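One protein chain is absent from this view; the other protein chains keep their places.
Take a look at subunit A:
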């Protein structure tokens, strides 16, 4: 990814501050977010938790997950997984307003599809993941990449101290990067908007509002919302992973699955969600904020 001389725009005060960089060129806005974190769990546990993480109390916006494809590469023995996630739309209202109808989520229902690809190498102890939005990618493409890596350091000295294998502190690091690419600066959005209007949509007031916005204004909106939303989302998914890891440690896979069932019952999801999905429409969830 080519980032021409990125300048630091924001640093958030916390123990583990994410770095945000911004680079603007004439063709697209690219925004880059990075965060590193260490789990106090072994790589197998973290990797299992990753596939097991939905639903958890921090993931109420994830409605469905499906495995589209999964195979082991015969040469490398790495496990490749491709999943389709349906989430409540994360597109903020301020941006939704700017987008052509139907582009903020499937059928404007406040939902969006995410493609998640994962590669695991159990021998080398790493896992790489990538999540990307599948719709309105010409307008705004958000790609999150993670690399989980087994951290072996310290084992030797601990063994020398006479500690048993069970007590060795296994850790797994994860590096998360999020890239935003927007083509709002290219006039593409204006073109789409006009095309929509030509189809007979009654969008006159919106068009007026829209054409009065400067490209810089739109860029600023996306920057501000993008960085804070991404930081929140990354922190939240970390919390979710920790809940699942703790459940794994205390109850194994069965413990995780039972806790999921309890969560669902507590949230009443077995009732309304099932009904809504069976009807093939989830409009009920549009106003259910998941802050």
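By definition in this document, contacts are C-beta pairs under 8 Å (C-beta built on N, C-alpha and C of every residue); 3 or more make two chains touch, one makes a residue touch a chain; residues count from 1.
Here, contacts and distances are computed from a predicted model.
Trainee: For the chain that's not shown, choose its UniProt protein name out of "TIP41-like protein", "Mediator of RNA polymerase II transcription subunit 20", "Mitochondrial distribution/morphology family 35/apoptosis" or "Protein SEC13 homolog".
Mentor: The record names the chain that does not appear here as "Mitochondrial distribution/morphology family 35/apoptosis".
Trainee: If I consider the whole complex, including the chain that's not displayed, which of A:34, A:130 or A:246 touches that chain?
Mentor: Counting the whole complex, the residue in contact with the absent chain is A:130.
Trainee: Check the options A:30, A:63 or A:174 and report the residue that touches the missing chain.
Mentor: Missing-chain contact among the listed residues: A:63.
Trainee: Name, in rising order, the residues on subunit A that touch the hidden chain in the full complex.
Mentor: Output for subunit A: 1, 44, 47-48, 51-52, 54-55, 62-70, 72, 77, 79, 82, 84, 86, 113, 115, 117, 120, 122-123, 130, 132, 134-135, 137, 143, 253, 257, 260, 273-274, 277-278.
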